[in-house]
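For reference, the structure I am asking about is given below.
A single protein chain has been removed from this complex, and every other one stays in its place.
Each chain gets a letter, A and B, in the order it is written, and its residues are counted from 1.
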Amino acid sequence: MLDSKSRRAKPAVDRKTRRRVLRGLGAAGAGAVVGAASRWSFAQGKAPINLSFWTFDNPQQRPWLAKRIKLYTDQNPNVKVDFQWFPFGDLGKKLSVGFATGTAPEGFVSQDWFMPVWLDKGLIAPMDVSRLGYSSMAAFTSDFAPAFVNGATKDGKAYGYPLWFYGYLNYLNTKDFKQVGLDPVKDAPKTWEQLGEVAKRLTVKDGGKFTRQGFKFAMHAPAWTMIQFNPILIGAGGSWFDASGKCTVNNAAGVKAMTVRASIARQYGAEDPADTIATPPLPQLDWFKERASMFFCHPIPPTLIQAQNPNMASVPYYSEVQYPGFQPGKGFSSTYGFNLVISAQASKDKQEVLHDMYRFVMSDPVDCWKDTAPFTMARKSGWVDNPAVKAFPHMEEFIIARDEGVFLPRTLVYNELADAMHRAVQKIMLNRADIKASLDEAAAEVDRATAAYKKG
Amino acid sequence: MNGVAAPARAKAGAAGLRRGSRGFGARYRIQLWGVGFILPTVLFFAVFKYGPMLWALELSFTSYDMVSAPHFVGLDNYRSLVADPIFRETLLNTLVYIGGSTVLITLVGLGLALAVSTRVPGARHCMTAMFLTNLMPIIAVCLVWRFLLHPHGLMTQLLHPFGVDRIDWLTKSTTAMPAIILVTVWRFAPYFMVVFLAGLLAIPDEYYEAARIDGATALQRFRYVTLPMLAPILFFVVVVAALLCARIFLMPYIITGGGPGNATRVLSMLIYETGFSYLKMGRAAAISAVLFAIMMVFTFLQMRIYMRREEAYLR
Partner (left out) sequence: MSGAKARLDSGSMLRRWLGAAALAALAFAFVLPILWMATTSFQAGEKMFQLTTEWIPAVWHPENYPNALSRAAFPRYFLNSGIVSIAVMGCNLVFCTLAGYGLAKFRFPGDRFALLLILSTLMLPLEVTLVPTFLVIHKFEWLNTYQGIAGPLLIDAFGVFLMRQSMLAVSTEYLEAARIDGAGELRILWQIVLPQCKPALAVLAVFSFRDSWDQFLWPLTVVSVDRFRTYPLGLALFGDDYGNPPTEQMAIAVLATIPMFLLFAVLQRAVQRGFGLSGLK
């Protein structure tokens, strides 16, 4: 499919020829020769191209993208890329403001839940899949699970090139399990009740202070609130919106889901939501530092665990299991992902260069895995069968989490929805507010936001 | 002031006349200089203050997401704000915050100033030390206090001897706003301590002596000598503190993020979120107008005192 190596061999010969010819010819002749040479290289002639590219910050993913892009610009010296990154929760907002002010980057990584907004406002450009290296649109869509690619296509055209898609997993501290007499494999919770029970046994308290929380929900940012509540809501048979666009998070299923969410703290006494918010900015730090035994998280790179808790990494005494469900074995998490996209405000030649750049960036999926494991890529081909990939511990769990998760709601008012849910969860967990009442307020907020968006 | 200047100016005018017909020319020239001195500032404010405010008022009657052109919606933004429980709560939070912080800043500032003014040994150093807290970068203040206000953080630890095990300062809606007010007072009171102190030091000792001779107690001296002499400064402090608090953004943003729920969200945060997170610039402008109205009340108060002092001074 992607055959960069054979193409790279040619220009060396042409360079020598080119130099001899250039010395003899004038500018017009030189221009003709250069035009011919460019057929062999990825660069679009010698015209300098300046691009900006934005992504979210992550200690593994961001450097890998920077590395691949730098490799590309090394090989195509006329292309300069201004590489910028932003905190995960900020990227969408910065992009919105960028589009609004005409300062948006030409290329960027889009979180998949923002795709509807970009598409609705016509802010991203359709992509030519043949330039990305696919022989046809059918070949493109078959390289990804439908769920991933559906969010990136519209009217038969592709608007995004899915890069990473992954699901959350339940990370367990196996040492803690054994300490309280549980088996980390057999006793890994498969239902929400089991999660509560197991968490309760894992909890260690010192008076009113939680020395160790059995389980912890992340509560520090709206993005995490959404990701963590989404699968519970869907699993309980609920939905975010009904067919008419009204927010239904406050119906019976929604209340049931939120009750489950609150039960770990309220019913089982295994979580301390106030502590969760107040301390380390990053909630998984509590899990790293063994102040929590279980935690829902995106795939965590072993290097990160090594850096935070070398003991836990070296033994190792942690493992990943699937989310619990409402029925045993029917647990699934949120799956979300990132697409490489191109701004519709970029000029034609920059769009072309971006196609080539993306093709190059994605041309070595195994390299991606090496740098960013265990963040799973969305594509099916080119990496899953690689022995290095297969040898990764618990690899099948990551694949299952990716393939069987549910998506975050794709709505035009995602920011408002996330903020409303975040407020509701805080009220419920921190102020022991009534669940139905809080969800009613959240749903009303979302409906107001939807109405305001529609009015334009 | 003018009385003193008048004969001098008359002399100058006469001198100008003596030098030729440049008397009126000289005065005109001086006037021009005056205008010239203030012109850059006035222009600056026209571009960066008045222009934007008028634009904001105009925007508040439109719906504008910045991607497409603004379109006129009349009073819709304001109507929807009134109907929005989040906005109403935020407005209430802001008023509570301004009220609570201003009162406490004034009381604590005055108290600290009184304590320092007793001129006990080391008072000056104590004052300088406390004043330093006013110079600490606000972001550092917020980050430090967020840790101090952890359920098991330093503030709770200090209350251990009183049998308190844990206080969820930032995560219970009953204590969240008081916690933010606490941080605000900590940050701003020392500045006003210095303002009050200057006022206290300016009160002539003779007044206190006279009161003492008349048999007044310390409390009575405070009430009948100190307070009346401090009245203008008191008013100034209240108004300036209120203006400062109305604008606050960083404290709730960093320390509680507006939570729990909506308990500590203030108008400046709502403006930022509505404009830059939801891209509803028209609506954000309407909220700005509300905040502007609140500040206008306090500013007019301040202008009245200032102008009245001017009259008294110039008379």
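Structure notes:
Throughout what follows, a residue touches a chain if its C-beta (ideal position, glycine included) is under 8 Å from a C-beta of that chain, and two chains touch if they have at least 3 such contacts.
Since we're looking at a predicted model, the values are computed, not measured.
When you scan B:Ala83, B:Val144 or B:Ala231 for touch with the missing chain, the hit is B:Val144.
In the complete assembly, the contact with the undisplayed chain comes from B:Ala129, out of B:Val82, B:Leu107 or B:Ala129. Touch with the hidden chain on the side of subunit B covers residues 1, 4-5, 8-9, 11-12, 15, 26, 30-38, 40-42, 44-45, 47-53, 55-56, 59, 112, 115-130, 132-133, 135-141, 143-145, 147-148, 150, 152-154, 157, 186, 190, 194-195, 197-199, 201-202, 205, 208-209, 212, 243, 247, 249-250, 254, 268, 271-272, 275-276, 281, 284-285, 288, 291-292, 295-296, 298-299, 302-303, 306, 313. Contact between subunit A and the absent chain runs through residues 57-59, 82, 84-89, 94, 97-98, 101, 103, 209, 279-282, 285-286, 288-289, 291, 304, 307-308.
As a working rule, only the chains that are shown with their structure count from here on.
Averaged C-alpha coordinates put the centre of subunit A at 43 Å from the centre of subunit B. Residue ranges on subunit B touching subunit A, taken from their complex, read 63, 65-67, 71, 73, 76, 80, 84-86, 146, 149-153, 165-166, 168, 170-173, 259-262, 273, 276-280, 283.
Here subunit A touches subunit B in the complex through residues 93, 96-97, 99-101, 121, 123, 207-209, 272-275, 277-279, 413, 415-416, 419, 422-424, 426-427, 430-431, 433, 438, 441, 444-445, 448-449, 452, 455-456, going by the rule given at the top.
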